[in-house]
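All protein chains but one are shown in place.
Our next item is chain A:
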Amino acid sequence: MNASDSDDDIYNERTALVPSENPVLPSYRPDSDTSLPGDSPTKRVNVCSLLSVSRHEVDADDEELTLKYGAKHVIMLFIPVTLCMAVVVATIKSVSFYTEKTDQQLIYTPFTENTASVGRRLLNSVLNTIIMISVIVVMTIFLVVLYKYRCYKFIHGWLILSSLMLLFWFSFMYLGEVFKTYNLAVDYPTVGVIIWNFGAVGMICIHWKGPLQLQQAYLILISALMALVFIKYLPEWSAWVILGAISVYDLVAVLSPKGPLRMLVETAQERNEPIFPALIYSSAMMWTVGMASPADAQRSETDEEAEQSGGGAEPPSRQSRSLPEDELEEDRGVKLGLGDFIFYSVLVGKAAATGGDWNTTLACFVAILIGLCLTLLLLAIFKKALPALPISITFGLVFYFSTDFLVQPFMDNLAAHQFYI
């Protein structure tokens, strides 16, 4: 498999924007004023680090409610992030394919790290990072330009191609490697049926409609697959430098006035359009008292999303529902871009891959969760789109290197003597 081609496609696809004129709303749709563009592997990376939360107006009486709901939102994001990391760590620890050293590298990281001197290796990894980040910046700007000039069909098609690649090809590869690891002989027709069903249901769930939990499960799975690809094909030092650089880029892209991601969000808000379905993980749920049928619930959920996004003109679908406000209890949830999932999992997966040490993995896991918690706290305070990568990745990197170099020898020595602290 030519890694560069497939990843190129993926990167290209991930930069696609989702058209907003879908009359048939998917089971979740990001609110335009609260949603954050998702990330595609490169684009995802750029775009994903946005968090948004939608909630009612908060006044003083709602503070405790806010705290409780805020905590619930945090947990609603902890669980998928934990699941994604668990899938990646489990795969890394059992399937050796993803940790085997390969000379094949992505086209975006052309400089090899098999050099003799440390300085040369460092230089190569920095150059790799610069190339990768420039590719990401260029793709994001291209994306924003496409969005501004309303090339929705192009973007939509791109996104579908990208998901196709991920759901069919990468999962086929993954399944093959798992079978190889456990020495299972499975025939091609069976594998064909499995992959076909997995992929087809995934495409429908992600791009059209589907049960929320199935959709969430698929998004977690494709994030994990993408993270595994990164772990395999990014060279050692380049991966760490890229993680650091991407956090900085994320910060700049989301918060600075001319940042591409910020412009994306603002353009979407001006047009009252949702952006990027299938690139954002949404924890939104909605329930109504005495709802008639799942279809009603589905419609009412999309109605609520539509209501949020449509500040001025109300979408026609809203008229069909006439439930009074007080019968409705809704929890609009928080949205996290898929690139965030990918990069968190890359960090934890790399911690699990290098060395047989579980302490480092655990430390990175806790650090990332705490970073996410802090980011959500900031989100609750500032109530606008925020980058989700910087704090978590910084904590993760700090804890990875310090646990690997400082804590590990200490704990090893303690375990050898069976001392307990």
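By our rule, a residue touches a chain if its C-beta (ideal position, glycine included) is under 8 Å from a C-beta of that chain, and two chains touch if they have at least 3 such contacts; residues count from 1.
One rule holds in what follows: contacts and distances are computed from a predicted model.
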The complex's invisible chain, by UniProt name, from "Septin", "Polyglutamylase complex subunit TTLL1", "Glutathione reductase" or "Gamma-secretase subunit APH-1": "Gamma-secretase subunit APH-1"
Of A:Leu159, A:Cys205, A:Ile222 or A:Leu369, the one touching the omitted chain in the full complex: A:Leu369
Contact with the hidden chain (one of A:Val138, A:Val193 or A:Ala415): A:Ala415
Contacts of chain A with the absent chain, listed as residue ranges: 60-61, 63-64, 67-68, 71-72, 74-75, 78, 356-359, 362-363, 366-367, 369-370, 373, 399, 402-403, 405-407, 409-415, 417-421
